[in-house]
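Right after this comes subunit A.
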Amino acid sequence: MTPLATLTEALATGRVRVIDLTHTLDPDFPVIVLPAEFGQCARFRMDEVSAYDHRGPAWKWHNLSMSEHTGTHFDAPIHWVTGRDVAKGSTDAIDPAAFVGPVCVIDCAEGAAADEDFTLEPSHIDKWEAEHGPIPPGAWVLMRTDWSHRQGAAYLNLKDDGAHSPGPSPAAIRALLKRGITGFGTECVGTDAGQAAHFDPPYPAHALLHGAGKYGLQCLRNLDQLPPTGAVLICPPLKIKGGTGSPLRVLALVEDAQ
Partner candidate 1 sequence: MARQGYDGVVLAAPYTEPYTRFSNETAHWWIARALSGSLRAAGLTPRDIDGFAVASFTLFPDTPVALTQHLGLSPRWLDSVPMGGASGIVALRRAARAVQAGDADIVACVAGDTNPIDGFRKLLSGFSRFALDASYPYGYGGPNASFALLMDRYMADYGASRADFGHIAVAQRANALRNPHALMKKPLSLDDYLTARPIAEPIALFDCVMPCAGAEAFLVMTEDRARTLNLPFARISATIERHNAFADDPIQLRGGWAVDVDELWQMAGLVPQDMDLVQTYDDYPVISALQFEDLGFCAKGEGAAFLAARDLTITGDLPHNTSGGQLSAGQAGAAGGFIGLTEAIRQVTRTAGPTQVADAARALVSGFGMINFDRGLCSAACVLETPS
Partner candidate 2 sequence: MTQPLAPPPRKNPARRTPVPTLPPGTRSRAALGLSLAAAQGRFQLQTCTDCGAVQYPPRDACHRCLSTALAWQDQPRGAQLLAETTIHASPDPYFRERLPWRAGTVQLDAGPVALAHIHGDVLRGARTRMALMLDRAGQGVLVALPEKETPHMQDDPALRAMGTHPRHRRILIADARAPEAPALTRALLDAGAAHVFLGLSERWRPFPAQPTLAAMENVTLHPLDVTDAESITDLAGSIGGKVDILINNARHIRPGGVITGTIHDAGDALEKGALGLMRLAHAFGPALAARGADGVNSAAAWVTVLPAQALAHDPAFAASTAAGAATRALSLSLRAELRAGGIRVLHVHAGPVDDEWHQPLPPPKLAPKALARAIVQGLEQGLEEVHAGDVARDIAERFARNPALLAREMEGGA
């Protein structure tokens, strides 16, 4: 059997299951909030064009509007100033091979539950590798925090001094880059911690990651259904010309434990 034939058979028998890591695109789903004088991320909006009525008797459809960075979405290198010169750094130009690959899930749920400003550090990575083996080159690394279980205001967790949510430290991003990862993803509204503006450099998951030509995923969910290793991530963004990112459906293929 060819590898793909094996895969399709495994899918058919349930030996390989498909896990949806995506939030529903909903007008009420939070988006990142920047200081008010900056341009803001558009909320997801649906305008009904017709609904089997005088505007179109037999069909229903909507016009959509949103940002490239609304809902569960993909960040391309050119999203950040550090990545502006990365070759093939926009969603339409990225080698599609990057959108399918092995995924490593680092469980930070306990730490994030104890500390809203929890940061992923190299020590956590080292500890993970000690348990699960080295992060392979080309892997996607996802930071599980169970933050996606939060709802409403608790999700962004905005305070007078800004958002408080977990994310990677600059050292952790450097450590991951050293391992040759393809991209990094989180359950929060951004790949960076809520207070990452105060890191050095600020926003390491953007500044360092995209500067290195790597990709980001955010607003993921169901990471608690993934094994630490062994799953395959599928995350193709829309092929937007010059796109800096894209809402997308993120799937994972997981082998049944038995």
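To be clear about the criterion, a residue touches a chain if its C-beta (ideal position, glycine included) is under 8 Å from a C-beta of that chain, and two chains touch if they have at least 3 such contacts; residues count from 1.
The set was built so that all candidates are chains of the complex that A comes from, given by their letters.
Computed from a predicted structure; not experimentally measured.
Candidates 1 or 2 all come from the same complex, and the one touching subunit A there is 2.
Those residues of subunit A that touch candidate 2 in the complex are listed here as 27-28, 30, 33, 36, 39-40, 42-43, 45-48, 152-153, 155-156, 158-159.
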